Structure formats: structure tokens, C-alpha cells
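Before we start, here is the structure in question, set down as C-alpha cells.
Note that one protein chain of the assembly has been removed; the remaining protein chains are unaltered in position.
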Amino acid sequence: MFFQPAIIALLFASAANVVVLVGVSPFAVAIVRHWDVHSGSERQLRLERRTYLMSALVTFVLGVQLVALLLFVFNADRMAAMFVGAMCAVGTLNVNAYGFPALIAQMAVFFAAATWLAVNHVDTQAPDYPLVRTKYVWLLVLAPLLIAAFALQWRYFLGLKADVITSCCSRLFSSQVRGLSGDLSAWPPLPAMIAFYASLGVATITAAFVAAKQRGGYALAIASLGAFVMALAGIIAFLSLYVYEQPHHHCPFCLLKAEYGYVGYWLYVPLFLATASGLAAGAVQRFATVPSLRAIVPATCGRLARVAAVGFAIVAIVATVIVLRSHLILIGHVSTGVTP
Amino acid sequence: MIELSGIRKAFNQGRENEFWALQGIDLKIPAQQVTVFYGPSGSGKTTLLTVVGCLARPTVGRVTLKGTDISGLPERFLTGIRRRTFGFIFQQFHLIRGLSALDNVMLPAYPIGGDWRVLRARAEALLDQLKLGHRRAARVEWLSGGEQQRVAIARALINDPEVVVADEPTANLDSALSKEFLGILETLAGQGRSILLTSHDPMVVESSVVQRVITLRDGRIVGDA
Partner (left out) sequence: MRTWIGKQKYLIDFTLSSLARRKTKTLVLLLVYTLIVFLLASVMLFTHALRQDAVHALAHAPDVTIQRMVAGRHDLIPESYLGKIRDIRGVQSSAGRLWGYYYDPQVKANYTFMVPPADGGVTVATGHAVVGAVIARELDLRIGAPMVFESYSGNIFKFTVDRILPVESELLTADLVLVSEDDFRAFFDYPLGQYTDIALSVTNPQELRNIATKVTTRLPNTRAVVRDEILRTYESIFNWREGIVLVLLFGAVLAFAILALEKASGLTADETREIGILKAIGWETGDVIRMKGWEGALISITAFLLGYIAAYVHVFRWSSALFEPVLKGWTVLYPRLELTPSVDGMQLATLFFFTVLPYTAATIVPIWRAAITDPDTVMRS
């Protein structure tokens, strides 16, 4: 079970990330302790040179994480054929208790790396590198997160046994199940739709505002997070129904399958990019009061906000296209949420 | 224009072969002046040139350029300033083999990322001014010593710097070419640029182009005329 190429690849990539970041932690510590931008001593010069390596490595990690996230979900979907009761990624992830946590950890690493790179970009625009210490402390926090992600993936993949009967998405995402997935599935479509479009609308408008005025990064971060959560909730609650043209199939992973035109990617990729940009804008905003960054932070916030606005807008548009093109009619027939 | 105060520069700091190349330099260099750093090898004149020209940061001390303190600047910003303000001509020319004269001249402007056609036109104009227009497509390793030096000069001028810096420019040239070089220097000075040279060649030191000679010994200034 272990010797799937995709699993080997994922573990290898995750291990590479861990090695990379754990390997440079001592240097990060050195930077935090000894950094003095005004000194011309050889030690300072060496530290400065090291910062280039750090940026390059975190960029590497981010790139890897992006592809890994996609591969992880794709693989989970493919492997469903090997598990009894699994018909899509949900089943594969449910085989043992580490599946979903591993996925969440991957997403967390992605967002964390993106945020760090945004802060790093802002910092290096200012001649006195004002955020160095903060940055590298954050980096030291990122390292354990990567280790956690690797450990979770390791335990998950190691625990994949074909003789475990797992539950399929119809079990997990049915309105009768207790718990979050059940509640989301039981949410009636009209309120879900309103919440979905409202949160995306708020996020898009906030992003546009921030892009124009170059202020308000915090608001954007919160709006992005809200939109992210609401969008996922909305996808489970109603959007997936339109995609599958079935009033009870709520699974958020089956969207990624070929038979639905891979529409899931059109939703998730812009959503993730937009959320990452929004969060990054919030993180960058935190440093708006630093004197040397007064001109830089607004400009960067603005650029990030533009990406977020476009991303959220795409999600809303794709969702609308799905609803309009679907043969399913949900609004206009009463859904009691009770499965026969 | 350029002010140095209390400049000291060390190499291999903290190790047993620690060596202080500059041991306390205070210097003011006004604009539009032709200055020579004169002294025997090991006197620190080349190191001084690197500090003045923003190629290196001093270990101790402050460098001020047109009123701004640049000694604490990280490499990225220092490089940006250096690109705009200084043009370097190295003793060994240090042209990139395998590239044409024109490509070599355009290289320093690559990181700025401007319009390629404008850059090319400027490079061609410079080569024409230095009477190398007909050789612009030739690979630099096929050029004669004098031609290579002129390519190096053109390269130094591509970003229209206020200061031209040359390290031992006549060391590899015969008298005729040296005189030619000094002539070019005079033209550059006439354009309103500041010139900084290092040399131990009496021909340079005694030339009428040079307005100020700073003598160095063991990392300290011992003469200023």
C-alpha cells in the first residue's frame, strides 16, 4: 500500500521541506540573535548573505506545497478504488484518523509560507530591513508546522490498509450524520446560497477597496478567511448538488473528478490563491506603522488585494455558471433536509 | 560629494589571519574632480577604492554619498546606488568571454530592466564615441588590449554614472595606449564626471588631467596634494 508512486513522491517532498527548514533553523536563530543592519562586521555580512538563502528556500517550500496539496487530494481520489466503501477522496481520507488532519496541515503550511513570503517581500524593499527579527522568529515557528505536516502524512500513509472498511462521502456528508459535515449537508440551499454569495461579495468588495485605497489589510484578511470558510461550507451545502445534479450528494471532493469536468479545480485554486493573498495582506498590514515601510506596505497591500479580488470574483462566477447550467432545480422545491 | 570618516576595513575578521587593510581613513572627495590614490601594493589603495565605490562595506566607519549615509545599507540597496552612481573599469578589464562587445557593454543595465532598444542604442552610441562601432559584434576575446579597454570604458559608462572608477588602468598598457587612455579620461572629466583612479604609474600621477593625488601607506593616508 505504501509503495504507491504518488505517496512516495508526497512523502519525499514533505521530507525535503522538513530537511530544508530544519536544516536552516540554526541560521535563523543566528540571525535573530546577532542581526545588526548598521554594522559592517563580517558576521553581519554573512548573515545578510544567508537571508538570500532563506528566501530562496521558503519560496521552494511554497512551490512544493502548492503542487503537493493538489497531488495529495488527487491521489486520495484515485486511491478510492482500493478501499471498500470509498468512492472518492473522502473515503480514502477516512481510512484512518490522520487523513483529514494531514490535509488541513498541508493547507496550513501553504498559507503560512505564502504569508511569510509576503512579509519577506515587504521587508526587503526597505533599506533597513526592519522586520528581520520578526520574520525569522516566524520562520522558526514554520519549521515545527512542517514537521507536524510530515508526521501526519507519514502516519496517515503508513496506516492505509486495504482491509479497513471506510465510509464514503455519502455517509459523511449526509444530512442525518451528527457533526459538522452532517450539519452542512442539512443546511437548506437558499440560506446557504445567500451566505455563500454574501461572503464572497464582501470579500471581493473589501479587496477592491483595499486595492484602490491601499488601506485596511486587516479587514481584508478577516473577510478572506470568512469567505474561505463560507465558500467551503457553501460548496458542501449546495454547490456540489448542482454539480452532481443530485439532491443528496454533498461531497466536496468528487468535484475534482474528471467526469465533472474537473470543475473543482476552477473553484478551489482561485479560492486558495485569493485567501492566501487576503491573509498575506493582513499580515503585511501589521507593519504599516514601521517608518521605513510607510510607502511600501500600502502598495503591497494593494497588489495582494487585487489578486484576492480577482480570485474571489472567479469563484463567484464559476459557482454561478454551475448553478445556471445545472439541470437540477433546488430553489423552488421544498427541501426538508430529511432523506427518504 | 563622497565623505569617509573613520573608515577601517578588515579581512578574515575573528580568525588568526585577520588583516586590517584600512586603518582609519578620513577623506572628502568633492564632485567633478580627478583623484588618484597612489601607493605601493598592499597600501590599501584598491581596498579604499572599493569602499569609496560602494563595492564593499567598511567594517568600521561611515561613508556618506551626497549627504546620505550609505554604510549601513544592505547589499541590495548599495548595489542599486552603485549601479546608478559609479562606473568601474578594472585592471584586468574583466569582460565576459564569449559575449560580443555590445553585449558586454549592455550587461550592467540588465538588472534595471529598461527598454531593450533604448539600451542597445545607448550602447552602440558609446562604442561609436570610443571609435569601436565597427567592432561591436566581435567577441571580446578577439579584440586587442586597447580595444578591450575601450569596451570596458563603454561598459562603465552605460548607466551614465557621475563617478568613473578605474583600478590601475595603465598597468597593462604601453605608453601610447596609456596616453590614449588619459585622453579619454580628460574627455570624461570634461563631461562633468568625477574620476577616481588607483595607480603606481608615474605617468598617470604626473599627468595634467589629475587634479589631486592621495598617497597611501599601510592603510593610512600619508599625503594629499
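Note that the chains take the letters A and B in the order they are written out, and that residue 1 is the start of every chain.
Going forward, contacts are C-beta pairs under 8 Å (C-beta built on N, C-alpha and C of every residue); 3 or more make two chains touch, one makes a residue touch a chain.
The model shown is predicted, which means the values in this text are computed figures rather than measured ones.
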Contact partner of the left-out chain, one of B:Arg8, B:Arg76, B:His200 or B:Arg220
B:Arg76
Touch residues of subunit B, complete complex, unshown partner
46-47, 49-50, 55-56, 75-76, 79-80, 82-83, 88, 90-92, 94-99, 103, 107-108, 110-116, 155, 159, 167
Taking the full complex into account, what residues of subunit A touch the chain not shown?
1-10, 12-13, 16, 20, 49, 52-53, 56-57, 60, 64, 67-68, 70-71, 74-75, 78, 81-84, 162
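We take it that only the chains that are shown with their structure count from here on.
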In the complex with subunit B, residue positions of subunit A that touch it
37-43, 45, 48-49, 124, 127-129
Which residues, counting only subunit B, touch subunit A once they are in their complex?
10, 12-14, 57-61, 71-77
